[in-house]
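All protein chains but one are shown in place.
Showing subunit A:
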């Protein structure tokens, strides 16, 4: 089983990352009833014997002692990281996995990239090496950051550069949160453009996400809950935005939106962690969706956003889920799926979905989508794993790389 390391940079990166670890723990808790440290857990967590302090040795088998996330938390101001360390997830992170400074980057890409980059370079390399050494077979680095700020954008892309130099064989998946039209940072266009250049050259795959889309999805869900149609009560736990069941009782403003991104990452890596009838690994995603080296921007969408209390999912509903995936409302970026040109498309389905359902829906949706001439049947399918019982009846994830006509 391969391992992945998550590098969270900047305020946005750390907040999303925090939600990701919370959801990951819950997902594994639902599956892993006996508390044994198995291969699925080892992809994101280490099992450490903390009786001899934080420097305890890693335990590779047997009961879970103390789980530590394979993560690196970087931020140039202390507020966000401190909050994480005081929250319920404090035991999941090692003090040696943090890099913080006091004053922040002031929304300036140059400060993040050039000044803090040079200053902290040694430190970052050392911590990355340490984390990599704990991994048996490191497959991928996930970088989570925003493009509009200073640290996430500047220092985040500096780290990306570093990763390419130090670990050229390991895949670099970057989840970038792009600023929306009404962004509150004045310099965000500059920061984004400077960061884009770095992403173009050094990332293997980029998943751009727009705040506006996340916001719309959250609104849609609220409407759905509040409209309370007869006979359609939504299962609270099933919301893609929910952190229900977590230890926190107060939900903070961006939490719902961050949960969506966290879910995306979880589903993306599910094949690496659980077994299924047609596995789809991370390197397969990169192989199939990146036809040319620089065209590595993937648009993602997630369905369903919620499940109704009715547990049986008849095929009409299933087909509806597939159709939804290609609608604007379910995408995490503002783009029109029907009028754009597709280079390639990947469908990752989890849950009780069979090959025949996949085939049927592909046949059905193909005529309405424009594929590029040399890739008319550009579909990649995978069905990694059944879902744990308290989650949705079927979750789907779609990635596409396409050109959009603006």
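In the analysis below, a residue touches a chain if its C-beta (ideal position, glycine included) is under 8 Å from a C-beta of that chain, and two chains touch if they have at least 3 such contacts; residues count from 1.
Quick note on the criterion: contacts and distances are computed from a predicted model.
The complex appears with one chain absent; UniProt names that chain "Tubulin delta chain" among the candidates "Tubulin delta chain", "Queuine tRNA-ribosyltransferase accessory subunit 2", "Folliculin-interacting protein 2-like" or "Electron transfer flavoprotein subunit beta". Remark: the omitted chain is touched by one listed residue; of A:15, A:47, A:139 or A:213 this is A:139. Among the residues A:100, A:180, A:286 or A:334, only A:286 touches the chain that is left out of the figure.
In the full complex, the hidden chain is touched by subunit A at residues 1-2, 39, 136-137, 139, 275, 277-279, 281, 283-284, 286-293, 344, 346, 354-357, 359, 362-363, 366, 373-381.
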